[in-house]
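These notes are about the structure you will find just below.
Note that one protein chain is taken out, while the other chains of the complex remain in position.
When the chains are written out, they are named A, B and C in that same order, and each has its own residue count from 1.
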Amino acid sequence: MEPAISMEASSTDPVISARDVRVWYGTTRGAIRAVDGVSFDIAPGETLGLVGESGCGKSTLGRGLMGLLPPGAKRDGEVWFDGKDVLSMRPKDAYRLRGVELGMIFQEPLTRLNPLLRISDHFEETIKQHDPGLSKDEIKQRALDALRQMGIPPTRYRSYPHEFSGGMRQRLMIALALVLKPAFIVADEPTTALDVLVEAQIVQILNDLRRNFRTSLLLITHNVGIVAEACDRVAVMYAGRIVEQGRVADVFENPQHPYTRELLRSTISLRTTGLNFIPGSPPDLVDPPDGCRFHPRCPEAMAVCATKNPINIERPTGGRVECWLVGPQEEIPEGGTRPLKQEELAVADEA
Amino acid sequence: MPTKPDSTMPDSTMPGSGLGASPIVDVRDLSVHFGLRGGTLARLFGRDAGVVKAVDGVNLALAPGEVVGLVGESGSGKSTLGRSLLGLAPATEGSIKFRGQDLASLSRRSLRDMRRHIQMVFQDPSAALNPAMTIEEAVGDALRVHGMRSAAERRVKVIDALERVGLSPVELFLEKYPRDLSGGQKQRVVIARAIITGPSVLVADEPISMLDMSVRAKILQLMLDLKKDLGLTYVYITHDLASAKYFCDRIAIMYLGRIVEIGPTEEIFANPRHPYTKALLRAIPDPDPGRQLPRDLPRGEVPDAAQPPLGCSFHPRCSEATDICGWESRDLRTIVEAHWTRRSPEEYEAERSLVGDLDHLERPEKSATLGKEGAESARAFLDRVRSEAPDDPMWRGVDMIEDEGSGVRVRFHEGVDPALRRSGGVEVACVLYPEESEA
Amino acid sequence: MRKFLKILAKPFTETAGLARWMLVIGLAITAVFVILAIFAPLLAPYGFAQASADGVKFPKAGAPSGDHWFGTDRLFFDVLSRVIWGARTAIEVVILSIVICVAVGVPLGLVSGYYGGWVDRILVLIMDAMFAFPSFLLAIVFSFLLTGLLGGTVLAVALSLSAIYVPQYFRVVRNTTVSAKEAAYVEAARAIGASDFVIMRRYLFGNVVQSVPVLGTLNAADAILTLAGLGFLGLGIQSTDAAEWGHDLNRALADAGSGIWWTGLYPGLAIVLLVTGLTLVGEGLNETINPTLRRRRLLPVVMSGPAAREER
Partner (left out) sequence: MTGSRSGSLPRYILQRVLLVIPMIWVILTLVFIVLRVAPGDPVSAALGGKLNDEALDQRRTALGFNDPLIQQYWDYLSSVVRLDFGTTFSDNQKVLEVVRDNGGATLSLTLAAFVIALLLGIPLGLVAGRYRDTVPDVVIRVFGILTYAAPIFFVGFLLQAYVAKPLGLPTSGAAGVETVFYMERDGLNKTHVLLFDVFLSGNSYYIEDVLKHLLLPALTLGLLICGVFIRLVRVNILQTMQSDYVEAAEARGISTSKVTRRHAFRNALVPVITVIGLQFALLLGGAVLTESTFNWPGLGQRLVEYINDRDYVAVQGIVTVFAIAVVLISLLVDIVNALIDPRVRY
């Protein structure tokens, strides 16, 4: 069944709208269901944070939206952008969209820049590809503008990538993604490789994006702190599914899904007074557990959770969640609410 | 919900004092320098291109049973300091004493024997295990190295160590290779290998930073349990102040090879003194959605350690810097370039032709020349730069601007390289915190 | 034992498609030649320097016939027999030279890479100089020298081949040692108090020698060519000592214009086949061991249709 997605920003149409997106990889053991039925919308100028443990399909989803997937991956579902389905497009049309309308920022900026090309070459190439009519001066103008907004002085325009520090390189990548002013950007763990203070600088830049550029952002991260600081809405991903999504304040203050709650509780922050963790590890995506995929690790699992897939419903304070604890009650079969007897999860299964 | 295990806290955590009769590890004026690799010719003749002072005059005493955190960004020397405690990074100057014995005085052989007592846990558990060894071989090798010949004897100890770190049932793991284990399990193996020789000090170099959020707390809990059971002393190296706050009794904040602030954890967090500590505290992402994003982050990044800033090495990024913090030519370049990021292209081109290339400012000097078209225009240019960011601390460092050649020479005040000084309950290396008696 | 079999089977289980086919075909070809080499006395109809049988002299440069499938050459020798005996010479020389190379190059590279310093710099300089030098010329010079000292024996040729390949083993092992010794697990070994010898033996050796099989097979292919080249120039093994393909080709060259094709074609084809076989094995192995070339087996994904989606 197609879940009806509630509009957070109902005044405008979403920039990007994903419906039941699935990305599977074929292996000798069977298909890895890295992304398995994910739906969400992102409004113009909105930042959606995508969090979860590693191996939950966050990066695969981000790449899938861009159409950048390794050979052997298969996609299904729909990603609507500007009235077109990105997933069913011909590769040629998808190329035309990338850069101009869909941008991407990566985790490890140094390896993402061609070491033999100057920064100027990267910009010229990108701008020319989508705007072949532009004169050399105009191209330089636009490139320098983008750099300036990222705090990179114009004196460095003709430098090579290896001449920059880590934080500068990430700024370069952001400038390169923004230079054509795309409507939607996927940022895949953009701060993971950076130092604490530089990470905070980049988070700030990303946070400013939505105000200054009206660019929508899908921010993939494993750091819930960054989501809290730089995102409007959050989608919590577990084992290829988005288990809960909604406004950051709503979700973090009042998490409905036990996974969201446990994830927040296991995060060590300055206010941590005790250590909490989620037992076990994310499931093997070749053969995910029946029913709710979180039920083997869930402290509140019920009988129904092990047998029946949870239904995607509206959260009490807006947003969506799929968990039998929230409902719908009428769908739970007789006796389904009794607590699930679980085996003790040994370290042998831990992540 | 377990709370902070107070029972394991030593009575006194004051730096330098109250450590009891003898610290278990005593680091005095330690410096560790590395030679940089030079060009092809230099490499051929074994000459170095320069020296990085990875650790630069550090004092640190560990009381038995305490947890000391070394916190800093990359390049702060925290890992090198940790490695030097095992003699893995040889000291250039100063001494490291373990139970009164100076590591430098030991022969290679006795240094290796000594490592039984100080052990290490590494950041990336996947890299820290030999891919070609089974778990049993990997953990048991520590014993084999220290002369335990019998495989059966080793096995008994290995099983015990693996059980201690929670890898049970042990039979499931003994014959496995590292690649068959998850990140958390591998880190447990690394910890098992570290404790199997019965050490008294454990240097943990970012033991949880490569692990998934949901496992971090588990490993931290394990380390706390082991500390209680085995009476270990920890050096906890991290860039994450949040875990340090929970885990450590005492914290040393490091920046470019120096300790800039050290003191009891509560004091550091309740009342951070060094601007760098404050900045780090502000920068920690916090899952509380009510928190505002910090607006006043230090600019720039950790500088090149081969050519650290003059004076206090944090001054170029410091918002509280004063006139004597060590301002120099490179800071001028930074501020001019920052100015240019706010100019229109035409203005930039015009100004650029006025002052030319700034590459000559790359060499650290106490004064800097600027301008090609006469002193007047150079002064006007500097005024424009200044009017845009009049509060930039660099201007406090400018002593005078005098005419010279085709432009001006900007002279900076003489800088001070602050030493660690007592201030309240902590020690801090910052000119804002002079000696207690003066304060 | 199972562990050992698993390691042996690894190249097969971890490859797919082309890489596996290359490996299988290459191994098959190589195996044929190894069998020829081992059982040469049984398989070859005549001796390698036999000009008559049962008192009957062989024809001079006789065309292929029922008695002499590959014909005979100008020295009355049976070409088929010389091709088969040639396999024995080739395999002998190659195995000997590779054993020498590994025995010298691997420990030298390991020690040089691990300790670094002056010894390392000098060794690298010498090995680089030798590596950069035209290897075939080097082989010529060494065999010139060694055949002068030892005579045209298998050992002399194997030694001169080793001399040109040792630098390659040294380089590969040294460079992997240099990068492997930076690995955290080596630092960890040092942290548990392991001595340099233990680190090299238990931590570095196993991980460093992994590149040797690929290098070994590719070098074996090259060595066959070099051996034949030396024989062609008359510098290698003398034709009365053993059958050698390159030497036979040299004698066949004069026949090329006069329509006598069989004297050159068969030894030439033997070289091409054996070198191809070894190259295929080497490349196939390379694709399984080298992570940047390795391509995981990709299987078609069958997504369950809309029906399956419905159940969600």
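In the analysis below, a residue touches a chain if its C-beta (ideal position, glycine included) is under 8 Å from a C-beta of that chain, and two chains touch if they have at least 3 such contacts.
These numbers come from a predicted model, not from an experiment.
Interface note: of A:66, A:139 or A:285, the residue touching the hidden chain in the full complex is A:66.
Among C:95, C:111 or C:225, only C:225 touches the chain left out of the display. Shown as candidates are C:31, C:63 or C:253; the residue that touches the absent chain is C:253. Within the set A:164, A:259, A:277 or A:294, the residue that contacts the chain not displayed is A:164.
The chain not displayed touches subunit A at residues 66, 68, 95-100, 103-104, 106, 108, 111-117, 125-126, 129-130, 153, 156, 159-160, 162-165, 168, 173, 176-177. In the full complex, subunit C contacts the hidden chain through residues 17-18, 125-126, 128-142, 144-145, 148-149, 221, 225, 228-229, 232-235, 246, 249-250, 252-253, 256-257, 261, 264-265, 268, 271-273, 275-276, 279-280, 283, 292-293, 295.
Throughout what follows, only the chains that are shown with their structure count from here on.
Fewest steps needed to get from subunit A to subunit B, stepping only to touching chains, is 1.
Using the average of C-alpha coordinates as each chain's centre, C ends up farthest from subunit A. Here the spacing of subunit A and subunit B, counted between their Cα centres, is 31 Å. Averaging Cα coordinates per chain places subunit B and subunit C 51 Å apart. Multi-chain contact residues of subunit B (touching two or more other chains): none found. Residue numbers of subunit A whose C-beta contacts span two or more other chains: none are found. Looking at the complex, you find that subunit B touches subunit C at residues 43-44, 46, 83, 86, 88, 109, 112-116, 119-120, 122-124, 127-133, 141-142, 145-146, 190, 193-194, 197.
Residues of subunit A touching subunit B in their complex: 53-54, 140-141, 144, 147-148, 151-156, 165-168, 195-201, 203-204, 207, 222-230, 248-249, 252-253, 262-264, 266-278, 281, 346-348, 350-351.
The touching residues of subunit C, counted against subunit B in their complex, run 117-118, 121, 125, 183-185, 187-195, 198, 202-203, 206-207.
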